[in-house]
Every structure is written in C-alpha cells, then in structure tokens.
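There's a structure below that I have some questions on.
Shown here is a partial selection of chains from the complex, left in place.
Chain lettering (A, B, C and D) follows the sequence in which the chains are written, and residue indices restart at 1 in each chain.
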Amino acid sequence: MIALLTRDLQLAFRAGGGFGLGLAFFLLAAVLVPLGVGPEGATLAKIAPGILWVGALLACLLSLDRIFALDFEDGSLDLLATSPIPLEGVVAVKALAHWLVTGLPLTLVAPVLGVLLNLPGPGYPWLVASLAAGTPALSVIGAFGAALTVGIKRGGLLLSLLVLPLYVPTLIFGAEVVRRGAMGVDVAVPILLLSGITAGALALLPFAAAAAIRVNLR
Amino acid sequence: MSIWEYANPKKFMQTSAWALPWVAGLSVVTLVMGLIWGFFFTPDDYKQGSTVKIIYLHVPAAMMAINAWVMMLLASLIWLIRRHHVSALAAKAAAPVGLTFTFIALVTGALWGQPMWGTWWAWDPRLTSFLILCLFYLGYIALWQAVDDPDTAADLTGVLCIVGSVFAVLSRYAVNFWNQGLHQGASLSLDKEENVSDVFWLPLVVCIVGFILMFLALVLMRTRTEIRARRLQALLTRERIA
Amino acid sequence: MELVVADIAVARGGLTVLEGVSFRLSSGQALVLRGPNGVGKTTLLRTLAGLQPAVGGTVNMAPESLCYGAHADGLKAVLTVAENLRFWAAIHGVDGVDDAMAQMNLTALRDRRAANLSAGQKRRLGLARLLVTGRPIWVLDEPTVSLDAASVQLFAGVLRGHLAAGGMALIATHIDLGLDEAAVLDLSPFKAALPKVARGGGFDEAFA
Amino acid sequence: MMPELGKYAFAVLSSYGASLALIVALVGWSILRGRQVKRQLAEVEARQKGTERSDG
C-alpha cells in the first residue's frame, strides 16, 4: 500500500504528472471570475466564499480522471486487481494520494486567493478550516466517480457530470461555513455537517468505488 | 566577427565565464548602493510617508518583469528562425527570473496598497495585467517542464511565447477597457521629471540599473547551467546507448 | 499445486465464445493455447485471472497463485525500468528486482525511463514483471509480440527456469516459442455454438 | 541610523524583507543548481574520457 502511495506521488511529481496544476487552475478561476464579473470590491467580497469553494471544487474535479484512467489504459489496474492488495485499499490509497496532491495544497493557498477576491478578514481561518474538512470528501467522492467512468475513453466530462451533483452538499456547507465566518456568525452547525459528510464518504465510498472498478474491468 | 558567433555554446561559455563575475559584481554594488541610499538617505514623501521607500524595489522589479518577457520573446524568435541552442536555453533560463521579479512587484505592490488604498489587492488594470503576466510565466515554465525532449520543448515553448505575447498585449488593452484604475501613472518619463522629485529619482535610477545588471547576471549564470545540463543529458544518453 | 479447469464457458460482449474447455496443469507444466484470431483466447485468460466471471464450469487453484500478463504491460512511462519493477515487487512483497532485470537482459537499461524504450525493450520489461510477483501460475497473452528472435530465446529460457522451479504457465500465442516440452491445446473445437434464436418471441434467452 | 518609518514600518520592512528573501532564494537556487550540474557534468566527462582511453 505504501508502495502504491509512493508511486502515485512519484508519478504526480514527475514531469507531466500534474502536481501544482490543480493549484494553478484554482488561481486561474480566482482570476477569471473578477475579469468576468467586474472589479468592484463589494460585489467580490460578497461572492468570494462561494467562488472560492466552486473554484476548489472544479480544480479537484479536473484532476479526477487521473486517479484511475491512466492505470486502466496501461493495464496496471488489471494487474492491481489481481494483486494481493484488496481493491478497496487501492481505492483508498489512490484517493489519499489525490488529496495530498490536490486538496491539501489548495487548502494551503486559499487565503492568498481570498485576498484577490477581497474576502473579509474574519473569513480566513474558516476558509482554511472548511477546505481542510471538505476536500478529503471531494477526493473520495471523485475517486468513486472516476471508478464509474474508468472504462470510458476521455470520459472527463461525463465524470464531471456524475460527480458534480455528489459534490453539492459539500459545496453548500463549505461555502456556508466561510460565509458565516466572514460575517462573524457562529459556524458550528455547517462545519459539523461538513465533517459528517467527509467522515461518511471516507467510510463508505471506497467500497462502492471498488465494486464499480470490478464491474468495469470485466 | 558576427554576433552569431556567440550562439555557439562553446564560444558563449568562454565569453560568459569572463563576463559573469563583472556583471555580477557590478550588480551587487549598484543594488546595495541604490537600496541603501533609498532606504536610509531619502526623506519621506509628504503624502505617502515612509512607504515611498517601497518604490526602490517595486518599480525596478515591475519593469524587469516585463523586460524579461520581451527578452524571452526575442530569444524564442531567434531560436525558431536561426535555431541557435543558446538562445532557446537563455529563454528557458530567464523565465524563472522574470517570474520572481513578477512576484516581487506583486508582493511589494500589495504591501504598498494596504496603507495607500486600504486594500491589499484591487482589480486595477495594471495590477490585473501583471497577474496575467504571472500566469503566462507559469504556463511557459510548466510547458518546459512537461516536455522531455529538449528540442521539442524549445520549439513548443517558443511558439507559446510568441502567441502568448500577442495575447498578453491584447489582454493589456482589454483590461484597460474593463476598468479604470487606482494605480499611479507613468511618473518616470524623462520629460516629466517634476513628477518625482530628484531626491527619489536618483536612487531609483540606481536601483533600476542594479536590477538590470542582476537580471543579466542571473540569466548568464542560469544559461550556463542550462547548457551544461543539456550536455550532461546528451552524454548520459550516449553512455546508456553504448 | 495444480490448476484445474473443468468445462468452463466464457463470454465476451454478452456472447458466449468458448465452452466446454477443460484442462489440468500441475507443477512444472506449461500449456500453450492456440486458435485462430477471435476464438476467445484473451477472454479465457481474463476469466481465469478472475477479471471477469465465467459463464459456466469451474476453476480450481490456490488463492493468489496466479499472475496475469496481458497485452498491456502496466508500465509507467515516466518511471525508470528499475522503478517500475520495484513497484510491482513491493506490491507483491517480493525481492529480486535486480535478478529479474538480469534475467531479462535489462540491467543496461535500468535507469532508462520506460517511455524511451523500443517496442521490444518494453515487452521485455513487461515480462520481467512476472518474475517479481513470486506467483507460481503464469497466464500470458501473446507474450512474445515485438520480440526479436534472441529475446524470444531468452524468454523461453526464463520460462524453463520458472517451470523447473515448480511453476506453471498457460500461454496464448500464435508464434512458436521453441518450448517443445509444453503441451498444446487448440481452442477451435470449443468454439461456442451459436445460441438458437429464442422461439415464440420469448425474452428469456435474448440476453444470452 | 535606522530611519524613522512611522506607522508604515510594517509595510516598508516587510516589502524589503520579502523582496530580499525572494531574490536570495532565486540566486541561491541558481547557484546551487549551477554547482550541482557542473559537478555532475565533470564526473560524467571524466568517466567517459576514461572509458574512451581504455577502449583504445
């Protein structure tokens, strides 16, 4: 398992592996929105929590197809499925690697983008907290979606379509945490709900994803 | 002797080995002088207080960030037209330097904006176009890193640099059109010297010269490294084939 | 140790392609599967590897004793030869990466990234992977594609070594491997009869 | 000797600090990588010359 994690991280950090690009996309989203919406600080401050969460979500989304598709195409997934590691473990490890490469850096740079979008001061700690609590769910839900679409060549958009609805609760509670935080209101309820979703997804989805992969390999 | 002689890596290595210490030494001297002069021996501005001191970093960095891109554009053109490896590698070497200068301009600008405009960041056209420039740098560097074969990478990044430059100029106009800004107008033009009084102007010029020299020194040094790295890779491949 | 396949039927795309295939393989034996293109060799091997369910019949073997080598080698282009092998060795908890490279004549290429290998070199690396799984039953689908004559010899030697050490091998191939001791099973006689069209518009076997 | 920066001390000092840090990082990285590549190249050149001679 550790070998698998190491390899996935190694692959991500090698040329063309995609590390940092999720970050770059997040940054790009934070730049594009003001370019589209207009430069007024007050408007931006209002939509900042939502845009930041939507941006994080899309950045996560775009790297999902790497989780299994590459391994499927070159035959590694067949071989992993017949290896001594249970497929559930493979899914969990790959979701973890995805989070380390995407979710974690996203969480860490989010405050900088908050500045660009004029996020009000008290919102920052909650931005980081909500992303830290929510992005693992994004990775594991995404791994499930990737498992469903693994047989489809360049199924990137289908994947988005399947995964985005599943992301909705995470998005709503995550953005709500930041919005309340920015206004200085109590955030306990949404952050608890957010953590609940993450915990549930982590506990259950690897099994669903492994089942989906088994079906797709047939 | 034509200038293209220096496109020969061997010749370039010889010449740059000779020039590098001088350029580097000069840049250290001017930079230290300019910054010390600016930081310790200039008065506060009546409006901006001590924050004017930021100008000695901000303006030279901003200027060089743009000029570095221009240099990369020229180098890319030379590579694509005359296929001199040194120019491709010089463009590669310059990109991280340009990116660092862009960061410096952004960071000092943000730190300056907080006391002056009451915000770290505003979507002022100049600031915005700088952010976009930063993205161009990131894309350019990422493409260099993503492609294995050195000549392929040089060709692709060269094309990207040219197309990117056209779009960078377009973006500048688009952004201007999109928003009128808070940012200072050009105050360093030679005919309007009165905009910035001599007390600030002279150390600023020294700092600008210092940044230019620093850019040259860094690009020389990094190009030498890139040439060596390229040769190293070629030798290693040869060795493996044998 | 034994691999016993009894009366197995396998399906592809919802259509049974082979049925009634039976054979038995014990330690030290190899079996070469032959048959014209499209008869169902790949399908049979994937079924044995547990990647798809059999339509009928039984497969008996020790758990986790089978190692599947497919057309696709599961190599990562950005990892070097040694890194690729080390990964699979770690997954199977086995040592012997250096030995595997030596056996498949890859030692000189050990630090070359897989992307920069020629077709035949890649294939050799794919076969070296078998050596680091530590599993006794090799199930190989056209293992010698793209290999030159010398490499085919090399591989035959490795295979003999595996058999001599008590391993088994099941190989689908169109090419002569020069492995005279191996039994040959032609799959053509087991081609599934076309299912009769359901009479009377019944739906019950339209899904066959 | 230190000039009076007044209420803007944070902005000015952190500007200088951040810029110098970035420059030092860039220069340091460039020098380190330069040395590393130079050393590796020297190694390989020496090695290849050696083998060439032994070949004949």
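The rule is short, and it goes like this: a residue touches a chain if its C-beta (ideal position, glycine included) is under 8 Å from a C-beta of that chain, and two chains touch if they have at least 3 such contacts.
Computed from a predicted structure; not experimentally measured.
Taken over the entire complex, each labelled chain kind is present as follows: A x2, B x1, C x2, D x1.
The rule we apply is simple: only the chains that are shown with their structure count from here on.
Distance from the subunit B centre to the subunit C centre is 56 Å, each centre being the mean of its Cα atoms. In terms of their C-alpha centroids, the spacing between subunit C and subunit D amounts to 52 Å. Chain geometry summary: the mean Cα position of subunit A and that of subunit B are 34 Å apart. Looking at subunit A, one finds that residues 15-16 touch two or more other chains.
Contact of a single residue of subunit D with at least two other chains is seen at no position.
Contact residues of subunit B toward subunit D in the complex are 35, 39-40, 44, 49-51, 53-54, 57-58, 61, 96-97, 100, 103-104, 107-108, 111-112, 114-115, 214, 218, 221-222, 224-225, 228-229, 231-232, 235-236, 238-239.
Chain contact summary for the complex, subunit C toward subunit A: residues 49-53, 64, 66-68, 70-79, 83, 86-88, 90-93, 129, 133. Only residues 1, 3-9, 11-12, 14-16, 18-19, 22-23, 25-27, 30-31, 33-34, 37-38, 40-41, 44-45, 47-48 of subunit D touch subunit B when the two sit together in their complex.
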